[in-house]
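Structure provided below as structure tokens; questions to follow.
All protein chains of the complex are present and in place, except for one that has been dropped.
To keep things simple, chains are lettered A and B as they appear, and every chain counts its residues starting from 1.
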Amino acid sequence: MSISSIESRAVTPSLGARAASTALSESRSGWLATLLVSGATAVWAAATAVTLLVPDVRPLYTTAQIGAITALLTALFAAGALAGIAQPRVRAFVRALAPWFLVLGIAALAWQLITAKHKLLPLPYFPPPQTILDAFESDWSLLLESIFYSMRLLVLGVGLGAATGFLTGIAMGWSKRAHYWINPILRTIGPIPATAWLPLAFVLLPTAFGASIFILALATWFPVTFLTWAGVVSVSRSYYDVARTLGARDRFLVWKVAVPAAMPSVFVGLFMGLGNSFVTLLAAEMLGVKAGLGWYITWAQGWAAYPKVYAALAIIAALFSGLILLLFRVRDNVLSWQKGLVRW
Amino acid sequence: MESVERYTRKQFLRRSALGIGAVAAAGGGAVASSLPAFGAAGARPQLKLGWAGGTCEAATYVGHDVGFFEKEGLDVELVRLANSQAGIDALGAGKIDAIGGVIYQYLKPFEQGLDVRFAAGLHGGCLRLVAKPNCGVHKLADLKGRTVGVDAIGGGSMAFVSALLSREGVDPTTDVQWRAYPRAEFPTVLDRGDVEVIAAGDPFSYFLLRDGKAYEVANNMQGGVYYTDRGISHHHFCCFAVLRGGLVRDDPKTAAALTRAWIKSSQYVGEHLDETARLETDQKYVAVDAPTAKALISSYEWHPTAQGIYDEVLRAAVDFKAAKILDPRTDVVDLANRAYVDIFKLGA
Partner (left out) sequence: MVAASAAQAIVSPPSGIGVAIQHLSHEFTLPSGPLPVLDDIDLTIEPGSFVALLGPSGSGKSTILRIVAGLDAPTHGAVVVDGSPVTGPDPSRALVFQDPTLLPWRTVWRNVGLGPEALGTLTRDDPRVAEALERVGLTGFARAYPHQLSGGMAQRVALARALVNEPALFLLDEPLGKLDALTRVVLQKELLRLWEAGGFTALLVTHDVDEALTLSDRLIVLSERPGRIVGDLQVDLARPRRHDEPRFQELRRTVLGLLGFDE
């Protein structure tokens, strides 16, 4: 008998034993998973019941709708669980979803009980879900308009900031003179929050719209510059050596060697810049803006209309997630060569 | 037998001491600070009053410095706030017990669930609608289709103008545009032509008038003689005694005492304008100089009262609902009933 076959015998249990142990562990995890799934369904059913059957502690206009949404979610999940009995792929999906669904169900139930059925937390800061749905329904056209205005501001401001940041970072990384002049600016201006610039920007720029764009651009410029510079500076010298021996001149070295090598770092900067910009959006929209999500939040907050605030925050969260996802897709495309090397 | 009794009594005492200690430790923080602190016997009730640096909050400053609060047996601490909007959250969090608040700023939050009550009117005026010369705006109806600059979207100035507009049949949400600008930049804003009309509170709106950059179109006193009380006619109130709901429920006597003192000091302001202006500037309550302070408070109305305040609150609610600031489904009578408190009856 060869050595390899002896080894394999010792290490791998027999096929029959292996199948049995797998089946045992599956069945053990099986009934736990079933418990989770049924538990989650039960909690959501309870939330539906509480929403529709327990009387509201004060007049809320959308309780029936909230109840309907809760019931729909319960029904969908239950349908999925039932379908999973026959379909293993559906079963796996439902089981993967179950723990989060359970937690969300508990949260939904608690939220209804605490805010809509009893007044356990102070208003107006902890409103029931009915009021948030109500805010969406009564302000949907204003919210849509606000989304458009904010997106326009974001695209222009972030675009400007990212483009200038990219070029500044390359200049800083490549030219000692550029680094000498820009580095102190980067160090002093960068950390100052954009909100502090508001009044100054407003006076210096001809329009309030320009001031808002400026604030957003500034918030994006700092991280993009910094990380582009870091990327360019950390390019391995041997890349330059190779290119130079092949006849490359400075322009080729900058644009065809330094920039592509720095791209992973540039993307980190873009992510940070995008995140920064959302935070700054609120401040940027405090000036002379006709509509916008930040404007909407400030306005609603002034009235202590917190359901509206939370509705707008939910929209901002969704938009932000979407944009980040988009940026990820772009990055995956541009940096596809990293697939084998780095896991992000 | 005796020893058992003593033992169980000792146990009981120890347990209650521990219990009280635990409750005291757990109950600290916002909850404790929001209750009037009753210390050892003989101590006066402690109250926190908010203020934001306006000349129109004179009644608060005078009540504290001249001694009206003290005369009612109250120990009042003045809490500085960043701006008038911060008062809303300060009351909601229980960090202050009362504030002289613009009803236009507090009514909607009340509808949203903010736990406050309106007890008395303190003064009238301090919010103005001003327009650039030769822009063609001479009355409120002229604002239709125009853009108005304000200090804060949803602030008191925007609110009072919206309320007045709805009385004129102009829809403030669709017929007028609102833009917010930093207060200090209003002169620049007018010069640049970003807007031609501004609604703001004093002293910024007053400065525009004083420097000839704009003329006054309307202010928040007007609306005709609304209520006659004891032979004194007064226009609409601007600031009301806004009391924390918990204070009114738990200690109506103190709340009544506070309101009484506040009314008296507001009366005093109206009769001692010079002295008040000097006090405001010397004690650095306000950021303007004494002559400006005097000019401002002279232009307001100081006829404080708790009479007829229900009607004021109801009127404001009706206006707001028409201006679409309050929810269209809100019952304004129910709202006014819940918002107004007859504090002298409750705290008798």
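Operating definition for what follows: a residue touches a chain if its C-beta (ideal position, glycine included) is under 8 Å from a C-beta of that chain, and two chains touch if they have at least 3 such contacts.
Given the structure is predicted, the values throughout are model-derived calculations rather than measurements.
Colleague: Going by the stated contact criterion, tell me the shown chains that border the hidden chain.
Modeller: Output: missing chain touches A.
Colleague: Among A:Pro122, A:Pro260 or A:Gly275, which one is in touch with the chain left out?
Modeller: In the complete complex, the chain left out is touched by residue A:Pro260.
Colleague: Out of A:Phe93, A:Phe252 or A:Phe271, point to the residue that touches the absent chain in the complete complex.
Modeller: Checking each option in A:Phe93, A:Phe252 or A:Phe271, the one touching the absent chain turns out to be A:Phe252.
Colleague: Going by the touch rule given at the top, which residues of chain A touch the chain that is not shown?
Modeller: 236, 238-239, 241-249, 252, 256-257, 260-261, 263, 335, 337-341
Definition applied: only the chains that are shown with their structure count from here on.
Colleague: Taking each chain's centre as the mean position of its Cα atoms, how many Å separate chain A from chain B?
Modeller: One centre to the other, that is 40 Å.
Colleague: Would you mind writing out the residues of chain B in touch with chain A in their complex?
Modeller: Of all residues in chain B, those touching chain A are 85, 88-89, 92, 105, 108-109, 112-115, 149, 152-155, 177, 179-182, 184-185, 188, 192, 194, 325, 327, 329.
Colleague: Where on chain A is chain B touching in the complex?
Modeller: Per the touch definition, chain A meets chain B at residues 59, 61, 122-125, 127, 138, 198-199, 202-203, 206-208, 286-290, 295, 298-307.
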